[in-house]
Structure formats: structure tokens, C-alpha cells
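I have a structure here, written as C-alpha cells, and I will follow up with some questions on it.
Left out: one protein chain. Kept in place: all the others.
Read from first to last, the chains carry the letters A, B and C; within each, the first residue is number 1.
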Amino acid sequence: MEAAVFLLFGLVALVSAIMVVAHRNPVYATMSLVVTLVATAVLFVLLGSPFLAALQILLYTGAILVLFLFVIMLLNIGRERPSGARTTAQTWGSVLLALLLAGSLCRLLWDAHSDSVPAPLEVQFTSLRGVSDLLFSTYLLPFEMIGLLLLVAVVAASWVARRAEGEPPVDPEEERP
Amino acid sequence: MQPVDLLWLVPALPFLGAAVNALLVRNHQKSLISAVGVGFPGLSLALALAILWQYLASIRPQAIEQVLYAWTTGDFAIDVGFRLDPLSAVMLFVVTFVGFWIHLYSVGYMGHEAGYRRFFSYLNLFMGMMLLLVLGNNFVVLFVGWEGVGLCSYLLIGFYYEEVFPPFAGKKAFVVNRIGDFAFLLGVFAIYANWGTLRFGELGERVLADPATAHRPYLLGLSVAGFVALCLFGGATGKSAQIPLFVWLPDAMAGPTPVSALIHAATMVTAGVYMVVRANVFYQLAPEISMVVAVIGAATAIFAATIGLAQNDIKKVLAYSTVSQLGYMFLAAGVGAYTAAIFHLATHAFFKACLFLGSGSVIHAMGGEQDMRKMGGLRKQLPVTYRTFWISTLAIAGIPPLAGFFSKDEILAGAFAYGADLYKLLWIVGLVTAGLTACYMFRAVYLTFEGRFRGSHEQEHHLHESPRVMTLPLVVLAAGAVVAGWVGIPAGLWHAFGLPDKNLLHHFLAPVVAELPERAAEHEMSVAIELALMLASVVVAVTGILLARRWWLARGLAADEAFAARAGAVRRLLENKYWVDEIYDRLVVRPLRGLARVCWKVVDTLVIDGALHVGAFVTELTGDLGRFTTTGNVRQYALYFLGGVVLLFWWMIL
Amino acid sequence: MSPSALALAAMMALWLSALLAVAPFMLWFERRAPAFMQDRLGPNRVGPLGLIQGIADAVKFIFKEEFTPASADRPLFLLAPILALIPALTTYLVIPFGPEVEIAGHRLNLVVVDSDSGVLLFLALASLGVYALVLAGYSSNNKYSLMGSIRASAQMVSYELALTTAVVCALIPAGSLNLSEIVDYQRAHLWQALTQPVGLLVFLVAAFAETNRLPFDLPEAESELVAGYLTEYGGLRWAMFFMGEYMSMTTLSALCVTLYFGGWTLPFADFGGLPGLAQAAIGFTVLVAKIFLFLFLFVWVRWTFPRFRYDQLMRLGWKALLPLAVLQFVVTAALTIAGVL
Partner (left out) sequence: MSVPISGYLLLAAVLFAIGVIGALTRRSGIAIFLSIELMLNAANLTLAAYSRLLGDRAGQMVIFFALAVAAAEAAVGLALFIGIYRLRRTIDVNRLNLMRW
């Protein structure tokens, strides 16, 4: 049963990941990323951390990608016009390097863990209580730091994206490049 | 104030004359130019005669030294000084006397030339340099004079610089002399290295003081003295046009005739002989080198004599005759008869200068024509020139009682008496050359003055005797050619007439020659043999003359055609001067030119420029690479980043 | 003991039937209740008391023309309504409607997904609702719908904050995210509504905003932006949006009931002794009854409060609700630590 779910959602994740990268329209890309993240969330559940799955959906798809859609709509980013230039050295270079990286990663991971058996699943691992105990004991300091980080991020984002007084609002329709 | 104290003024005057003519006088002031040009050498002659008179009268064999400025750097001391001793006295007399008369002659000869002022300033400069060479008291001053004369010969050969050949001949002369000077310098350095001094006086004493250093083995497998002697002789061959380096002299005839007379007959070319005699102590300590000198001298003599036979240009004939006579002088030096060499040098200066000036007045009359085939029958139009030419030719042929006989005979006697049988062979060569000399000289005389005129009608009409200013020097020099011989009548002849040995010149020059004990015996010779030798040389000379009369006087040019018909190959060989120039060109000039090309093409462009280009290319390359990495394109930075990650990953993992 | 697949299917079927029934009922109820409030009859022609009105409207929607704007982004345009349904159809999984009972030999926990982070799951799935609005507005290629969707999604995201904080307050006394444990806590102690009235208030207001109900239905308000992101939709697609809205109202009410009003428990009656099936039925009916009360509250509020202007709305969300929620959070935490709750 678990294998079936893994294969299904793994495949979904892969296909949508490719869609994210391949699709010209930013909205479609974002939506396929949503699908990828949901699929990964399911995989998290399979890996015994439902709390993270929920968190991911709530945080990532619920908030961050909505922000992405907002920005896409605000800046009226149209379809990415195909540059028309032949695939430059940049593309070939990156594809090559990425494949190289992926190949070596897979080979390494396969060698290292092809036969490793996951540890027995104790309740402590999956239950929210187990996670929260650890979170508020040994990881308390990072938890507080994260709070601070998020505050800083909020301030920074609002400051950077603010419209200076007197500056006319940017009309996306205006002289689009 | 004794005249001797003004010794330094003798060379100074011609220098002054050259300066005045060069800087102060205008081209059109012809009379002023000739006044200055002839006046200053004249004053110098007068002063020289006064000095000689006082020297002969009172001082005699003792040498006088006069130092103008002593220059020392560290332990190296050179002083600008003059030295008067028997040898330089003779040379002083010859140079100033012959020089003055040639200056006078050139007033007439160069009268209508364009560079009149330039000519006289160069000529005076030359006189100054020659006197410096002759009177110098050490090798450095001698060398300064040596180079100075070389320079002036270059300037004067290339006097007609508009034409093509003279500048080339000037350059050739200068380069060949330089090669000789190089060897000369090596010799001077070796002297200083081994004996620490270059002054003639001290040198003689130091060398004789410890003969061991002289015999120490030194470079080129020779002893020290040997090496020095060879090097100095190398310089002499360059300057006095002996076998290997004589090629420049025939071409030097491109210069005006007075130049040929003064420089390429009387004075400069004899500098080599003077230098060898001055350094005779080394040659006496290195017998093998003396032998080399003798052999080269004899070889040059006969070699040049044979070429002389086939030349058609009158000046070329005289040039080869000079080379031949110089060969005689070196033969004398080689066999140890240094006084004979100087004696022949002096007599040769007189009659050869007279011959050249004679040919000058012939060319002057013929309107610049030098080819004997175009001349003939000039006896009637140029009587004075003909007579003086005749006298000088008799002198050079060695007919008693003229000068040539006594000096040449003494050389042959020296060669004969020199012991080893090789020198007997050299004596025979000398004898044959004497015959040849007589033969080609009389050929020249008969072709130019006898027979009927072969030139163009217009030339014939233009023929005239040269003005007095040119004929006077001819007469004086001809007289000199007659009288000069009596100074050195050999002892043998005196004894023959029962008179005490009155060989003035020999006794006068004796102190100059460093008498080494072991050499003393060689020169003894019975009076009978000496007389026999004299008779032999006279017989040879007369036969030469008779042959010349039978061929050229009787048949004129036909003789040459007949000779060419019968022995075409030999004729061509001689005419082309044994192709020596071509050989040199092929052996020396072409390889050097090739080397130069290699240096230029390979070393210069390829290696040096190449290195620079490579340097520039590398910098540009790195510049491009550098520029490439800072395009500001975020994605490229990301790519490099990823590349780094992958590399790090591979490095970490593998 | 993981519930058997059959039981799961049964429970899901139960919930789905309830939810699907809600939409037509609400259509009718939405007209009858305000009419009743305003002393008028409301729809009564169609069947007794107009009960069939819901079905009639449904049929009407089915036959309406499925219109798609010309340059609309067709795939996204069609995807939007579906996305609207997803949160509604999945959030009910975590809501319990009964204790652990013995039915036909199986120990059964009367909740579809008895996950110990149930509430978090609920919130996560609820947050997916935003996409429906955003895509609807973006894909219909119409300025009003774009503006409407941006406003709606901004509103939802903002109020989600307040909602989540309020929910967290409700969790603290129970000490767990598992709704069953929260209900058990409330059986043992007072209902949370009484102990955390401010939290309840914030939750309710946020709930209204989340579902874009009247005080906050600015985005599709007729007078403002025509119909907001729904402008281009018609027929069945429009109906799906509305079904989504009603269902999310229901599930939010269910959550509110479970957190603050003891879920399926009645204060004084305890049906422990009855056979499992009976307990399940009684629990479910109690839950539905409570949810019905809340739905009435929704309608009631809709017809009493005037519509907020957009800046008032946003200011309320960020400057009123959020501080209140945080205050409530602090108070509850303090009380819990003090052991009072």
C-alpha cells in the first residue's frame, strides 16, 4: 500500500516539478509547484511526520505561493517570451552540470543506502507530542531565533517593496519592455 | 729655444691647416685655400728640416722624448708624447718632404675640381695624422695616427662621392684596414698585458731584460713574442696591403691621383713597415714569425708583379707595383735586414710618388683618360713628364746608380745571406720579381709614351704639358729618386773601391735595431758574393727592360694581343687579378651577409619580437578571461556557482 | 487500532451526504430565514414552504449556459471552481461526531482521520481555498475580477492569521491538536465558549471573513465590483463556487462547535450505554443541530450588519482581531499554566 502511494505521489511530484521548470506561463509554473509541494507533503506523511506535512501545506502552499501569485499579478508578468536565441552555452552548461550533479548524487546515495532498512517507527517519532517536546527543549533557542528572523523578514520586505512617497504607482500596462 | 723642443709643432701645423681650411675659408677663395693648404705643410717641412739638422748635427743616435700630457687612470699610464730617434727621423724627413711636394702638385691637379677646399683640408689632416703616427713615442699615439690615416684614406678615396665606385672603394679600404687594425690592437694589448708598458723606449729594455717572458708559451701555440709579432704583422698586412688584405689598394685608385701618390704610395702604406721595424725586437725573438713575414713579403711581391703585367689602367699598374715593392720591404724585415727595409721604403717613396704624379699629369693631359690602350706617343706633348717618368722607372727597375738598385739589392743580399736554404728560394723569387718589375714598368712607359697616339682625335688635340706647379714636384722627386740611393751604398761596394764603409743610412739606423747576440753572425758576407749579387740583379733588370723593348716598344699593343692569343687563360687570370675579390666575396662576404640575415630574420623578428608578441597575447588572453567572468549576468554567476559545487562535491566524494 | 476501510467509507459517506444536502437546503434557508426576519414570506410556491426551491435552483444552474470569456485562460478558468470545492470536501475528515464505540465488533473512533495534529490539518486544507479565488480572478481576464480576487485573497490570508491564533487559544487548555481529545476535555470541563468568549468572538468574525460572508463579502458585492471574481462565471461553475462557500461555512461551523461548544456532546446527557451505532447517530445529530444553529447565525448576521469598506475590513482584521486573539492567547496560556482551566 505504502509503495503504491509513494510511486503515485513520487511520479506526480516529478511531473509537476518538470512542469514548474518547463512551463512558460508563471501562473502555471506556480500551480504546478503547489502540486509538487502537496505531493511532497504526502511523502512527508509516509516518512512519518504528518505534522510537517500539514505545516508545509499550511505554510508553503497556503502562504508563500499565494504571495508568488500576488507578485505575478501585481507585476503583470506575462508569458515568458521565448528568447528566440538558440540555446546558449548557458543552457547547455547548466543542464550538463545539473545532470552531472544528479548523476553523482544518485550514484552516491544508491551506493550508500541501497539496502539500509529504516529504523523501527516508534510513536515518539511520529506523534506531534514527540516533535513538540524536542522542539521546545533542545531546539528552543533556534525556535526563538526563527521568530526574530521572521520579524526581520517582514520589516525588510515591507521596506523594500514600499512605494516611496510622491512616486506614482507603477502602472504595469505602461511601457512594458 | 731649440728647434727640437718644437717637435710637437710638426704634426700640429698640418692639423691647424686642416682646421683653417675646413672651418674658416670659403669655397670660392681658391687662392687662400691653396695658400693655407700648401703653406702649413711647408712650414712643417721647414721646421722638420731644422729639427733634423740639429738632431744630425748634435744629438745623433740618442732618442729625444717630448711628453705633452701624461694621462694615468689607475695603474695604466699613457702619455701624449713624441719621440725623435733615427728611425722616426728618416720617416719624418720622407713624410714631410714628399708630402709637401705632393701638396704643391695637387694645387695644379685639383685646381678646377669642385671640392677643392674639402680636398686640401683632408690632405692636411692626413699629413697631421701621418706625422703623429711616425713621431709617437708609444703604441697608443701610434695607433691614433694609424686610425687617423685610415680615416683620411677613406675620405680621400671616396672624394668623388657623387659617383658610384669611389665611395664603395673608400668603404672597402676602411673595412679591410679595420680588420688589420683589429689584429694590431690584439698585439698592443698582449704587449701591455705581458710587459706593463707601451712606450717604445722602456719596452725595448724590458723585453731584453728578461727574455724568459718573451719565450713563455702564449696563445695560438706561439710564444708571447711570437703572438705579439704575428698580431702586429696582421695589422701591417692590413695597412700596407700584403697578401691577405691587399685587395683594397687597387680599388683605392678611384681617389684623385695626388691622393694615390701621397697615401697609397709614399706614406700610409709604409706605416706597416715602419711599425714592424719599430717592433723589430719581437720579430728577432720570434724567428718563425719573421720567416712568415719574409715568405708573405716575397709571395706578395711576385704575385702583384705578375698581375701588374696584365693591367691596362696606368694607375692600376702603379698600384700593383706598390704592393710588390711593399712585399720587398717585408721580405727585408722578415730576413732581419730592417735598415734595408727602411732604406727601400725611403727610396720607394721618392720614385713611386714621382711615377704617380707623372701618371697624374698624363691623365690630366688626357682629360681623365686612364686606359693605356687609349694613349701612346705622348713623348712629344709631355716632355718633362716623360723624362721624369723615365728616370723613376729606371730607379724602380733597379738600374745603378739610381736609388732603386741600392735598396733593392741590399734587400736581396740580406735575403741571400740569411742562412737557411728557404731564404735562398726567397732570394730567387726576389730576383725574378725584380725582372718582372722592370718588365711591366717599361711596358707602361712604352705603351703611354712611345708608339703612335691611340686616343680619340679630340683628346689628341687637347694634349698639353702640365703647368709648372705640377712639373716642378716631378723634377724634384725625380732628382730625389736619383740621389736617395747614395745615402745607403752598401759596405761591399765601398770595400770594392777600397774606401772605408760609408753606408750612412745603415750606421744611422743601426741603434734602432735591437742587436741580439745570437743574431749577429748571420749578416757576415764576403765582398765577392756581395758584388756577384749586385751583378745578378743588374743583369735581371736589364733583361727585363730588353724584353719589354722587344715586345711593347716594337709592337705596341699587338704584343698584348699576341700574348693573349697564345696564353689566353693565363692572360685572363692575370687581368682578373686571380679573381681574389670574387673569392673573398664568396668566402667571407656572402657567409657574413647570410649570418646577418639569419640574425635579422630568426633571432630578431622571431625570437625577440616573438617573445614580446607572446607576452602581449597572454595578457590579452587573461584579460578576456577576466572580462568574461564579470558580465553581471546573474545566471552566469549561478552557473559558476553550480560548477564550483559540483567540483567540490566530486572532490569531497571521490 | 486503525479503523477498517469499510468503517472509513461509511463515515465519509455519512459526512459527504450531509455536506451535499447542505447546499440546496441553504439556498432555500438563505431566502426563508431573512424573509422570516423581515416579516415576509419568502419562496413558498415551490412545494410546501418552498422547500423544493433549492432543488429548483440547482436544476436551473445545471441548464444555464456554460459561458467562458474569449481571452480567458481556459484551463485555469475551469480549475478554479474545482479548487473551491477541495477545502470544503476534505476538512470534515478531522471532525469527530462520537466517542470510541463498539460497532459490529470493531472498536471504532467516530472520526474519519484521528490524527493527533487534526486541527493543523484542518487549517492547512482550509488555506488551500485561497487559490480558487486567485485563479478565478486571474484567469477570467477581466479587470474587475482581477481586483476582486486580489482583495478577496488578501482578506482571506489576513483573517487566516486571526483565525489560526484563535484556534491555538482553544487548543491550549486541551493540550492537544486532536479534536477528539479537545471534545473529551470539554466533556470534563466547561465548554470553551464560556472560558474563552473573546477567542470565540475572534473565531466567528474570522470565519465570516474566511467564507466571504456578508459583512465581509466585499469582493463579490454587486455594488462594488460587479460580482468580483465571480463576474465571468455562470451556470454550474458559479453554483460550484457557492456550494464551496456553503460547505466551508459548514465545516468552519463544525470546527467552531467542536472547539468551543463541545462538539457532539450534550452537556448533561451521556449515552455511553447505548449500542455504538446508536451513539454514533445521536452524536452526529447533535453535531448537525449545533452546526445548523451556526448556519442560522451566518444568515442572521448577513442580513443585519452593513458591508464593510475594504480598508475598514483590512484594518479590523489586522488592528482589531489579531491583537484580541493574541491577548486571548496570553490569558488562556496564563490560566492553563495556573491550572485554572
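Following the convention adopted for this analysis, a contact is a pair of C-beta atoms (placed from the backbone, for glycine too) under 8 Å apart; a residue touches a chain by one contact, two chains touch by 3 or more.
Bear in mind that the values here come from a model prediction, so they are computed numbers and not experimental data.
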Visible contact partners (per top-of-document touch definition) of the missing chain: A, B
Which parts of chain B face the unshown chain closely enough to count as touching? 630-635, 637-639, 642
Contacts of chain A with the absent chain, listed as residue ranges: 2-3, 6, 10, 13-14, 17-18, 20-21, 26, 29-30, 33, 36-37, 40, 43-44, 46-49, 51-52, 55-56, 59-60, 63-64, 67-68, 70-72, 74-75, 77, 80, 83, 90-91, 93-95, 97-99, 101-102, 105-106, 109-110, 113-116, 118-122, 124-125, 130-131, 134-135, 139, 142, 146, 149-150, 152-154, 156-161, 163, 167, 170, 174-177
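In the analysis below, only the chains that are shown with their structure count from here on.
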Geometric centre distance via CA averages, chain C-chain A, whole Å: 28
Once you find the CA centre of chain A and the CA centre of chain B, what distance in Å lies between them? 104
Contacts with two or more other chains occur in chain C at residues none
Check each residue of chain A and list the ones that touch at least two other chains. none
Counting only contacts in the complex, chain A reaches chain B at residues 90, 93-94, 97-98, 100-101, 104-105, 108
Within their complex, state which residues of chain C touch chain A. 73, 75-76, 79, 115-117, 120-121, 123-125, 127-128, 130-131, 134-135, 137-138, 146, 149-150, 153-154, 157, 160, 176-177
Going by the contact rule set out above, which residues of chain B touch chain A in the complex? 635-636, 638-639, 642-643, 645-646, 649-650, 653
